[in-house]
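Omission of a single protein chain aside, the complex is shown with its protein chains in their original locations.
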Amino acid sequence: MDGSKEKIILNVGGIRHEMYCSTLRTFPGTKLCSLTEPHASTLYDYNPITKEFFFDRSAQLFGYVLSYYRTKHLHCPADTCRSVLEEELAFWEISDAQLAPCCWLKLTNKDSQLEEFNVWDENEHTDDERLVVQVERRDFSWRARWQPKIWSTFEKPFSSLSAKCLAIISLLFIIGIVIIFCEETKAQYEYFAANLTIFGRSDVIHSIHEPYYHQAPYLLHLELFCVLWFTFEFSMRFFFCPDKKKFLRNPLNVADFLSLFPVYIELFTTEQIQKMPSLALWLGFVRIVYLLKLLKIIKLIETPLILRVLSYTFKSIIQEICFLLMILAFETLFFGSLFFYGELLGVHPSYRGDLHFTDIIICFWWALITLTTVGYGDIIPLTTFGQVMAAFAAIFGMLTIIIPIPIFLVKFKGYYATAITKQKLKMSKKQ
Amino acid sequence: MDGSKEKIILNVGGIRHEMYCSTLRTFPGTKLCSLTEPHASTLYDYNPITKEFFFDRSAQLFGYVLSYYRTKHLHCPADTCRSVLEEELAFWEISDAQLAPCCWLKLTNKDSQLEEFNVWDENEHTDDERLVVQVERRDFSWRARWQPKIWSTFEKPFSSLSAKCLAIISLLFIIGIVIIFCEETKAQYEYFAANLTIFGRSDVIHSIHEPYYHQAPYLLHLELFCVLWFTFEFSMRFFFCPDKKKFLRNPLNVADFLSLFPVYIELFTTEQIQKMPSLALWLGFVRIVYLLKLLKIIKLIETPLILRVLSYTFKSIIQEICFLLMILAFETLFFGSLFFYGELLGVHPSYRGDLHFTDIIICFWWALITLTTVGYGDIIPLTTFGQVMAAFAAIFGMLTIIIPIPIFLVKFKGYYATAITKQKLKMSKKQ
Amino acid sequence: MDGSKEKIILNVGGIRHEMYCSTLRTFPGTKLCSLTEPHASTLYDYNPITKEFFFDRSAQLFGYVLSYYRTKHLHCPADTCRSVLEEELAFWEISDAQLAPCCWLKLTNKDSQLEEFNVWDENEHTDDERLVVQVERRDFSWRARWQPKIWSTFEKPFSSLSAKCLAIISLLFIIGIVIIFCEETKAQYEYFAANLTIFGRSDVIHSIHEPYYHQAPYLLHLELFCVLWFTFEFSMRFFFCPDKKKFLRNPLNVADFLSLFPVYIELFTTEQIQKMPSLALWLGFVRIVYLLKLLKIIKLIETPLILRVLSYTFKSIIQEICFLLMILAFETLFFGSLFFYGELLGVHPSYRGDLHFTDIIICFWWALITLTTVGYGDIIPLTTFGQVMAAFAAIFGMLTIIIPIPIFLVKFKGYYATAITKQKLKMSKKQ
Partner (left out) sequence: MDGSKEKIILNVGGIRHEMYCSTLRTFPGTKLCSLTEPHASTLYDYNPITKEFFFDRSAQLFGYVLSYYRTKHLHCPADTCRSVLEEELAFWEISDAQLAPCCWLKLTNKDSQLEEFNVWDENEHTDDERLVVQVERRDFSWRARWQPKIWSTFEKPFSSLSAKCLAIISLLFIIGIVIIFCEETKAQYEYFAANLTIFGRSDVIHSIHEPYYHQAPYLLHLELFCVLWFTFEFSMRFFFCPDKKKFLRNPLNVADFLSLFPVYIELFTTEQIQKMPSLALWLGFVRIVYLLKLLKIIKLIETPLILRVLSYTFKSIIQEICFLLMILAFETLFFGSLFFYGELLGVHPSYRGDLHFTDIIICFWWALITLTTVGYGDIIPLTTFGQVMAAFAAIFGMLTIIIPIPIFLVKFKGYYATAITKQKLKMSKKQ
């Protein structure tokens, strides 16, 4: 039996593996190769009776490590955890860059999603921890004792009975202000309609009186009452908030803050508004922030896990969505321009109607409405050339709608699996 | 050879595992650690000749348990059944909370879907079982003997020949009542159109006669005939139903019950209806419940498995859909308000047309029709500012349509796999 | 050592498994249980020296079989092939109905898809095989020798050069007839428009001449020329078709056959058509079957694999699609009725416009156009009540669009994976 046929026996965790020395010498410089050197028996745990080298390692992956020496390709079993593989390869002094490309697909996705998701999860709990830290730091002050209670009363509607009551009161005020907001639009519309008639159609209807902006005072008083409540609520939440900076970075809180002022401005400028009613319109416009308060209702419901994952998914693909909106904008410009020239060049000289667009901006508007398949029909192509352009726009719009679906789906599936897992993990740890 | 290098041999189900004692001492308090204690050989099945501890356990997962002692990370193979892992870990006295996060992903989803789906499956068979129980309890009464037959004749169209005949008769009556319903709308429309002309356009057409509501009597008699059949059918089904409460909780049955009355009311108030025709309109409106009977046709077809899974999926994500409808409602309010102020603020003073909306409610209507990409075109933005708002609404609508797809898909795939499996399981057990 | 601790050793394919006799006695009547009986050593291959029973079976699944005796739950590894498991369980005399539900999910889907797909694949090749059979049966007749060649020349455009030429000629004729079809519509439209003006608007335009249907004769002659070619082609294909019944069952061939007659009818009834021009319209309507010939172009292109899978997927879910169309029909009826009464009940008495619908059929039309999110805007709700109905219809429509996506996707993925596999299998066998 010649030297190349010399065998070596490895006992890895109790399982005997047998191979030719020449096999192990395939990759010099690795731990397994050094076993073939003469002094190996002194360096490693060698049993001279059974002629085995013993390694206290898992036998599962060692088979694949050995295959690497035999076939020069490093593979791994299906769904291997990355960390396990790395630890095992590090022990045997093999670089994980040697892994065959087909096996990289078996390793990776879940890990990265897990990492991303963990970051999100940690964010959620910062507030509570910060509070606990604060409580520990200055334990005996009045504020420290009450802050957590008051804060959770205002921010966590399910934490206690008083929090629930507060949430219901808050909810009623929000619904109230939305109704008031809708009612107020009536006065503004009436003023506006009168105004438009006078200036624009003075020959049609002769109105003797100057139009003036008249808003029912009881509406303003009701609105003031609601805003006073919101002022109280906002200041409480701000005062007892454990992290002021984070509180102000939240766009919903900024909207809350801004929504406190319009009613005061209107109250102190009633005289001026009578003279300058467009200010009333602008103040009305600003009041749309009241509607943002409706988003707080979401807090009042315990959102199902699947929807929290959904919102997280949306945040994670915000960059991609912006990019797609840029492409939509480009398509809008492109098809709008095509439509503009298509209609101008294609229209027959004997055509006796109006062109229903007056500039290229309207064409851009048409393009967007067609691309999103809304299709109002206020602007439509009149010429065959324009119709061909419109047909392309409609087909591209159909394809554009489909683009974000796979991105969304792929990300969502990953995060959902992770979220379900995390939830089970928590429940399992609580037991 | 020092103590830390002392080896221990475990024979797990015939496979020898070999490791250093120090490895097993990593996690004190577990069964494997106790093997390193001096008196272990008396507690466990120790063979002094081969120096092996014998455990009559599966060798498959033991490799992973041992890796836990070696690397301090507990992993598991791909697609491990949760129950198998739990039983194995319990035997070796290790908590399953130690499992590495990357491996939780390998365990979980299928289990939970299976559990949810089982609940559904059990619901389906309650009725049959209840019937069987009833039959066993009072075996000799007349009702007990006939109830199952009559009940299945009325409820299960494929159970017997008489059931099939009954189903076809019932189907003809349903189609008949729907046709009658459509015919009746004509009289109502004519009355209404005449009425509208008189009050609203008295200057255009001079009608001498008082408009009066005239419905062909034969239609009413045909309807009465159908309703008599439905009354008979409903009372039979109610009388022989094994579970009255469940029967009444079914919304379709409630609709059936309510649909029995309008025709009688109309019959007994023909005089009054001549004078107060709006009652006829309301009675007509209530008769829309007749259409719900069409849903019974679904019962007459053996629904494919995939559609039963679909309907189950819908039920399971009803909460999420409600939530998304809330978000759609919020978007409607928000974009509607933006559109309202956008048009008012943006319209040029020299504009000489009508505003085509009269209050903010119409703007909300516009917003919803744009968000769902229906886009009737009855209300369209006239100003550039309004068009920008509309563009945002159209884009948001496009994104909103996409949101429920992944939720729906992820759930559906899980349930479908389970349903296919269940079906095979049943077929396999029948053999 | 008591009897319950008595051990038994199984050598399955060279791997030693060791267990207590009591473990094997868990399931009486199975092969493994019978090993514990006294006379087992004579029945099975028992080695008295090593005290092992030898079984020449795979060791892979035996671990799971043994686990079944230990834990009373039968599991299997991930992605096990069903046939392998069944064979192994049959050898050990265990029913496969014992498999734990969580493991059924690991076994099944791929098998069934493979079966379905195989059926499809076999259908494709029937024609060729039938031809070969025919050729073998009556080998020496003139027809038998030429039939395969002529048939493949007409049916398989890529089989030879002459087939390619024929396909191109056929294609030109198809394009020609479509252009002729479009040209012919002009004469029909002109006749119709004139006709409409005379009867309906006699007060507006006084036309002296009787309108008569005048079609350019050269169009009819060109059409006749094309149809003569199609007659030739159809008769050749029918005559040399190996399976006449299958040929006539194909709807495209029936359409081909029907499309041969309209031109002859018109040719022999030119006199009558002058007097009864509505016949011309009906003949024109029937000529739409010419357009179906365009579908043959698909045959001229080598369709990518993914699209053949797509068409197969469509065929396999045709039942589900019909079902969903029924639900759409129900929604149409339901929302149409709601809209009808919503508008009638909600309209203000002072409303001075026309109702833009005249009966409930128009409301059904409106409902369908809203549900599919087309939204023409010809009929729109005028009352708030009707708008609420329309809003529900729009939202339901949005949800209805989403329903078929997961069904389609789940089926498609399965078939696509199978198709890819089949393709590789074929290529691998050819090598």
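Order of writing sets the chain letters: A, B and C. Residues in each chain are counted from 1.
FYI, a residue touches a chain if its C-beta (ideal position, glycine included) is under 8 Å from a C-beta of that chain, and two chains touch if they have at least 3 such contacts.
Worth saying up front: this structure is predicted, and the values here are computed from it rather than measured.
> Determine which one of C:F27, C:F192, C:F330 or C:F392 touches the chain that has been left out.
Per the contact definition at the top, the residue touching the missing chain is C:F192.
> For the chain left out of this view, which of C:V227, C:L328, C:V347 or C:I360 touches it?
Of the candidates C:V227, C:L328, C:V347 or C:I360, C:L328 is in touch with the missing chain.
> Give me the chain A residues in contact with the hidden chain, please.
Contacting residues on chain A, toward the hidden partner: 5, 7, 9-10, 15-20, 23, 63-64, 66-67, 70-71, 73, 75, 77-79, 96-97, 100-109, 112, 317, 319-320, 323, 326, 330, 333-334, 337-338, 340-341, 344-345, 347, 349-352, 355, 358-361, 370, 373-377, 380, 384, 387, 390-391, 394-395, 397-399, 401-403, 405-407, 409-410.
> List the chain B residues touching the unshown chain?
Contacting residues on chain B, toward the hidden partner: 78-79, 373-377.
> Which chain C residues would touch the chain omitted from the figure, given the whole complex?
11, 13-15, 45, 54, 56-60, 77-79, 81-84, 87, 110-111, 114, 178, 181-182, 185-186, 188-189, 192-193, 196, 199-201, 278, 281-282, 284-285, 288, 291-292, 294-295, 297-298, 301, 303-304, 306-307, 310, 313, 321, 325, 328, 361, 365, 368-369, 372-378, 401, 404-405, 408-409, 412-413, 416-418, 420-422, 424-425, 428-429, 431
Following the convention adopted for this analysis, only the chains that are shown with their structure count from here on.
> Centre-to-centre on C-alpha atoms, which chain is most distant from chain C?
Computed centres place A farthest from chain C.
> Since chain A and chain B are copies that touch, just let me know if over half of their interface numbering is common to both, same, or not, different.
The interface is built from different residue numbers on each side, given that under half of them are used by both copies.
> Taking each chain's centre as the mean of its CA atoms, how far is chain A from chain B in angstrom?
26
> Please list all residues of chain B that touch 2 or more other chains.
15, 77-79, 361, 373-377, 401, 405, 409
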